[in-house]
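To start, the structure under review is shown below, and the notes come after it.
For this depiction, one protein chain was excluded, whereas all remaining protein chains were kept in their positions.
So, subunit A:
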Amino acid sequence: METIKVRDITKSDLKWNIEYIAERCTMCGSCVSTCTFGAIKAGVMRVDKIFSQNIKPDPQNTHKTIPVIKQVKTLANACVGCGMCAKVCPNDAIKPVRNTDDNRQTLMAHDAGPVKRGGRTNLNAQRTLDHIIVGRISQMTDPSLDSIRHTFDVRSPFGRVLPAKSLPFILKDGKLTMAHKAPPVQWIYPLIFSDMSIGALSTRAWEAVAMAVAYLNEKCGLPVRMSSGEGGMPSKLLESEQLKYMILQIASGHFGWNRIVKAIPKMKTDPAGVLIKIGQGAKPGDGGLLQAAKVAEHVQAIRGVPKATLSSPPNHQGLYSIEESVQKMHLSLNAAFGFRVPVAIKCAASATSVSVYNNLLRDPYQICGGFFIDGIQGGTGAANEISLDHTGHPIVSKIRDCYLAAVKQGLQGQIPLYGGGGIGMTGNAAADAFKMICLGANGVFVGKMLIQLLGCVGNEHGRCNACNTGNCPTGICTQDPRLVKRLDVEYGAERIVDYVLTFDKELRKLMAPIGNSSLPVGRSDALVSTDAAIAKQLGIQYVC
């Protein structure tokens, strides 16, 4: 037996172990060819057995060398637990099993510099929303509505809403008329598909989400909007009617905007909006990150960059204050589309969010069309793990704080609030959205959940989260054409559509018992909490 070196990586050091039953294996090779991480390989195993066939001891030796599947025991090829091997194995002969007893992999991985990964925080996956119940039910003093029979107006504003006294109304023949235009406001579905770029997602995965959006709008009558992410869009889409469903994102790298600006004269319709990304919940204070492995040719073309790791700066260069941001970015982006398109802003949730919101509410140009706050549980295609796990701010109390700050000034509703980061983490986005709305959000945005509907198996317990590597086993977060083929675009789009239709029904199932036919924005009296600390912080009733 060879001598081991104690620093060598062995199976027990890795977060995921491959459990393999040789007797069931037919050596078809599916698992090895499926594993995109090179975490398993075909090998041979020496099987020596001593046996005796006579009554008297008559030891004999058999010596076999059998083919088996082995786990590769290196950090570079460590199993991520995606379970693709188990999915393709016809005989249930192989599966990854979580090694709950070891953290050496994390420790050792730091040899190669800061650890990077995708997904969402694995340390702060606590669920405040699950301690909140819709507890004010209409009983006898007023009737519950019928979620199937009654009509419901499930729409949220997106755009700068003027106070009533500032509306440009004049009285003409006893009727109010508009003296001039007011800032653009769109009434959209309260579930926004969050900003995942072409680059972070495979073109086909992005296309699946976009297809679902078009279908929901055109066939289901739900005005769902989708943010492009920082990475531009295909020219064909920019020049199509479907642009009206898209919120163009501009982030600190300005990726894709060369192409967008050039397409403006050819646009048949206005986009749904512009979203200025200041920060995101998964990695607040850090810019976007697209690792070179994913900067494929088409990504280079859309973004106008060479093949290299693309690190967006943490700030929009040239902006050093919020007033300047409003004056320069908001105004110029508003101007770019003739003041017909709402321009909103997205920030990572932070202890400073209320200050930012207050500042925007008081801007004299009345030009910010939405405040998107992204909590710590937001997902990402790539980030430093230290950012993912150790920076950020939970979204629930932050939305509430911002709403109440507006209430204090009588400015609620003027800049619509959208909250994201962990919405739908447990699979039920309607409950999460409803509670966020009662706490003061106008709507929510989701990203991670969408790719999970497409087939992503990553979760907040350290499963997969390899979106940054280019090796996404589901073809969603990779630009490798062979892997992208794994994704069935139409099937994925259908799953998203089905989910949103169910979301819509479930939202009504929550609106009906509290007797509301339009969204209960700020109806905190509808909520109770079984956690006294949460109840106190959010200003809702504590119950037990």
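Here is the rule we go by: a contact is a pair of C-beta atoms (placed from the backbone, for glycine too) under 8 Å apart; a residue touches a chain by one contact, two chains touch by 3 or more; residues count from 1.
As a convention for this text, contacts and distances are computed from a predicted model.
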- Among "DNA-binding protein", "Ferritin-like domain-containing protein", "Cytochrome c" or "Glutamate synthase domain-containing protein 1", find the name that the UniProt record gives to the complex chain excluded from display. "Glutamate synthase domain-containing protein 1"
- Looking at the whole complex, which of A:Lys175, A:Lys236 or A:Arg482 touches the chain that is not displayed? A:Lys175
- Sort through A:Gly81, A:Pro157 or A:Gly419 and give me the one touching the missing partner chain. A:Pro157
- Query: Of A:Thr269, A:Thr502 or A:Ser518, which sits in contact with the chain we cannot see?
  - Reply: A:Ser518
- Task: Go through subunit A and note every residue touching the omitted chain.
- Result: 138, 141-143, 145, 150-151, 153, 155, 157, 161-165, 167, 169, 171, 174-178, 182, 185, 187, 407-410, 412-413, 514-518, 520-525
